[in-house]
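This part shows chain A:
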Amino acid sequence: MVGAKPSGGETVLEVRDLRLELSAKDGARLPVLEEVSLKVGRGEIVGIVGESGCGKSVLSLSVLGLLPPSIRVAGGGIYNGERKELHRLGEKSLQRIRGKEIAMIFQDPMTSLNPGMTVGKQVAEAIRLHTGASKREAEEKTVGLFRKVGLPRPETLYHEYPHRLSGGMRQRVMIAMAVSCQPDLLIADEPTTALDVTIQAQILKLMKTLREEDGTSILLISHDLGLISGVCDRIAVMYAGRIVEEGAAAEVLRHPAHPYTAGLLASLALPSKKGTRLHSIPGSVPALRERGPGCAFASRCPYAADRCLAEKPALRGVAGSAFPRSAACHLLGEEGGLANVGS
Partner candidate 1 sequence: GGGNGNGNGGEAASSPSAGAPASEAASASPSASGEPSGGKKQGGNVTVLILQDLDFLDPHQAVAAGTYEVLFNVFEGLLKPNEKGELLPAIAESYTVSDDGLSYTFKIRGGVKFHNGQPLTSADVKYSYARLAGLDTGKPLQATFGGVRSVEAPDDSTVVITLKEPNSSFLTALTAAVIPNGYQDSNKNPVGTGPFKFKEYTPGQHLVVEKFPDYYQAGVPSLDQVEFRIVSDPQAGLLALKSGEIDIYPRIGTEQLEQVASDFQTLSTPQNLVQLVTFNIDRKPFDDIRVRQALNYAIDKDEIIQGVALGKGTKLGSNLSPVLAKYYQEGLEDKYKTDLEKAKSLLKEAGYPDGFETTLSVPSVYQFHVDTAQVIAAQLEKIGVKVKLEPVEWAVWLERIYKGRDYDTTIIGLDGKLDPYQILNKYLSDSPNNFFNYSNPEFDSTLQAAVAETDDAKRIELYKKAQTLLADDAAAIYIMDPNTNVALNKKLAGYKTYPLYVQDLSSVYFTE
Partner candidate 2 sequence: MSAPEAILELHHIEKSYAPKRWLSRGETLRAVDGVSLSVRKGETLGIVGESGCGKSTIGQIASLMLRPTGGSVVFKGEELVPGRRSPRDSRRSRIQYVFQDPYSSLNPRFTIGRLLEEPLAIRKKGTRRERRREVLRMLSRIGLDPAYADRYPHELSGGQRQRVGIARALMPSPELLVLDEPVSALDVSVQAQILNLLKDLQAERSLTYLFISHDLNVVHYMSDRVAVMYLGRIVELAEVGELYDGPLHPYTRALVDAIPDEPGTTPREAEIIEGELPDPRQLAGGCAFRARCPFAHERCGRQPLLEEVKPGHYVACHLLEPDRD
C-alpha cells in the first residue's frame, strides 16, 4: 500500500482502523465510520469517492480534529508523517498542525470564506499565525500566492470581500489559503462540486500543478467517480461508512473488484452507453440506523449470499493486479482473486 507515483515510501497521513460514532439525540451510538484504513504518501493524490452520507466528510474532518461535538473517535487512530497520534492530541497542539502541516479546502467556496473580512486578510491571517510574519510580509506573501493560484489582479483582490468574487475565484482563494504555509497534506472535500463544469476543470488542473511544483500530497474527496479519476493516483471507494475498495485509480475503474464499484461504474450515463438501458443499482443507501450486521451493500447487491447478510467483510488485498489494491467483499475468493463482476 505505497503511493503509486513519485518519491518512495514516505507517508504523510495514515488512518488505521478508524471508527467514528455519532451520539444520537435518543442516546444511541451509531457508527458513522467503521474500520477505515488509509494511507497517503508524500506527493501522492489520493481520491475518496462515495455517495452522499457515506462518511467522506467526517473522515476528512476527523484528521484535523474538527469533528462536530456529536461525533467522536471510538477506535483506531490517525497518524501524520511523524507518527503523531493526531486523534489523541489536545486542541492546542492540533492548532499548530492545522493549516501548517495539514490544510483543508471545503466544498462550498461561497460559504467557506468569512463574508465580513477581506479575502487577503483571511489568507494573511493564516500566514501570520504560523510563521510569525509581519503584516507587510504576510501581505506580500499573500499577493504572491494569489498570483500563483491564477487569480487576476492580486493586489486589488487582496482588499476585496468574498461576495465580490465568483465561485471559482473564491475556491482559488481557499486553495491559496490552504497552501500558504506549505502543508505536507492538503485535504480537499469536494472542492469542485459547487462549481461550473469549465471551472471544475480549472481547479483540478491547479491542484495537479501544486502537487507537481511543491510536492504537496492531496487527499481529494468527491462523489463523482468520473471527475477525479483523471487526477488521482489512487482512489478509495466508500460505501456506508466503510472503504469497500481501494487501489490505483486506473485499475479500480477498469477492473472494479467490489460489486458496488462495478454497479456504480455501470450506472454512469457515459456516452458509450448511449442507446442502451443503463444498469442501475436497485434501492438506495441504507440510513445510519438501518445498517444491519452484514455487508451494507448486501440488500442492493445482485450477488448477495447468506453470508453477506450476516457478516461484515473485511478489507483484503486483491491479487492479480499490477499495483497493490484491496476490497471488502465476501465474493472475493480466499486467495483474493478478482471476482468478475460488473458489466
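Behind the choice of candidates: all candidates are chains of the complex that A comes from, given by their letters.
As a convention for this text, a contact is a pair of C-beta atoms (placed from the backbone, for glycine too) under 8 Å apart; a residue touches a chain by one contact, two chains touch by 3 or more; residues count from 1.
Keep in mind the model is a prediction, meaning the values are calculated, not measured.
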**Request:** Check each candidate in turn (1 or 2) and state which touches chain A within the complex.
**Result:** 2
**Fill in**
chain A residues touching candidate 2 in their complex are 51-52, 166, 168-169, 196-202, 205, 223-227, 229-230, 250, 253-254, 263-274, 277-282, 284-285, 300
